[in-house]
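Of the protein chains in this complex, all but one are displayed in their positions.
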Amino acid sequence: MVPFIKGGGQERGLRSGTENLAGIIGFGKACERAAANTVLFDKTIRPLQSYLEQHLVQMGAVIFGDQAKRLPNTSFFAFPRLDGVTLLTALDKKGFAVASGSACSSNSNEPSHVLLAMGIDKELAQGAIRVSMGVETTLEQVKSFITSLKMEIERLKQLAAMAA
Amino acid sequence: MAYSDKVLDHYENPRNVGSFDKNDPNVGTGMVGAPACGDVMKLQIKVSDTGMIEDAKFKTYGCGSAIASSSLVTEWLKGKTLDQASEIKNSAIAEELALPPVKIHCSVLAEDAIKAAVADLKSKKK
Partner (left out) sequence: MKVEKMTMPIYMDYSSTTPVDPRVAEKMIPFITEDFGNPASRSHPYGWTAEKAVEIARKEVAKLVNADPREIVWTSGATESNNLAIKGAGNFYSTKGKHIVTLATEHKAVIDAVREMERLGFTTTFLQPEPDGLVDIEKFKAALRPDTVLASVMMVNNEIGVIQDITALGNICREQNIIFHVDAAQATGKVEIDLEKLPVDLMSFSAHKTYGPKGIGALYVRRKPRIRIEAQMHGGGQERGMRSGTLATHQIVGMGEAFRIAREEMGEENARIKKMQHRLYEGLTEIDETYVNGDLEKRVPHNLNISFNYVEGESLVMAIKGIAVSSGSACTSASLEPSYVLRSLGRSDEMAHSSIRFSIGRFTKEEDIDYTIQLLKEKIGRLRELSPLWEMFQDGVDIDKVEWAAH
């Protein structure tokens, strides 16, 4: 490899720059915990994901990649004919921090390039919402999220009906 | 850089530091190394009329291992004949002080200093 940042020759010359000591120690510790908790992570979160997605499907959502091997904590979905950003804003007001895609591309309102590459229809992709959970997430939170989501979808559908 | 305990001991408490009058006919002086290379050793031996080394002194400009190597040989030289002195090998010095590979040249320099001091003395005796 040709080093990309040159200088003091740290990291056997592959990546120069004073080591981010505290950051490195933090990374090491996080890896240590992650290694110890991988099984636990799956055990605690997988049931929450199943519960959430079961309800999402009942509500008419399309879950992206649901047939594929996936992480237990991430659900990426959309409701046909419902705009993602509108839904996101409404959910935020109810106290739920979720995303429309990955954070670094949140600046743009373009639909996720990943979904488009998967062959998802652009209109549907525009409605995409990503829920990603952690070990601290509880079943109560998931239930409360589903209730709020149901109410919002009903409200938005009514608004759409009135507009039509 | 980690130094062995023996190097540290000689560095902290160097034996036989000093100088003899280099014009004394019974004194042999060896000066080896160069400032630009980072080491200069001056080793002096003083012999009795019977040709026995009765005293030795050194001064060294150099790293801890160079100081320790020269300090050690002043101890070893005392009581030896010139021929015995000439037999001191750098490998013995390196082994005694447990010098790491990058410091082997210090022991080589100490051996050179002994040879130079003996040669200087012999040239005076001719």
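In this document, chain identifiers A and B correspond to the written order of the chains, with residue numbering beginning at 1 in each.
The definition used in the following text is that contacts are C-beta pairs under 8 Å (C-beta built on N, C-alpha and C of every residue); 3 or more make two chains touch, one makes a residue touch a chain.
Every value quoted in this text rests on a predicted model; they were computed, and no experiment measured them.
The omitted chain makes contact with chain A at the following residues, 4-9, 16-23, 85, 88-89, 92, 96-100, 102-107. Residues 1, 3, 11, 14, 17, 19, 31-42, 59-64, 66-67, 105, 108-109, 112 are the ones on chain B that touch the missing chain.
Keep in mind that, in the parts below, only the chains that are shown with their structure count from here on.
We define each chain's centre as the mean of its Cα atoms; on that basis chain A and chain B are separated by 72 Å.
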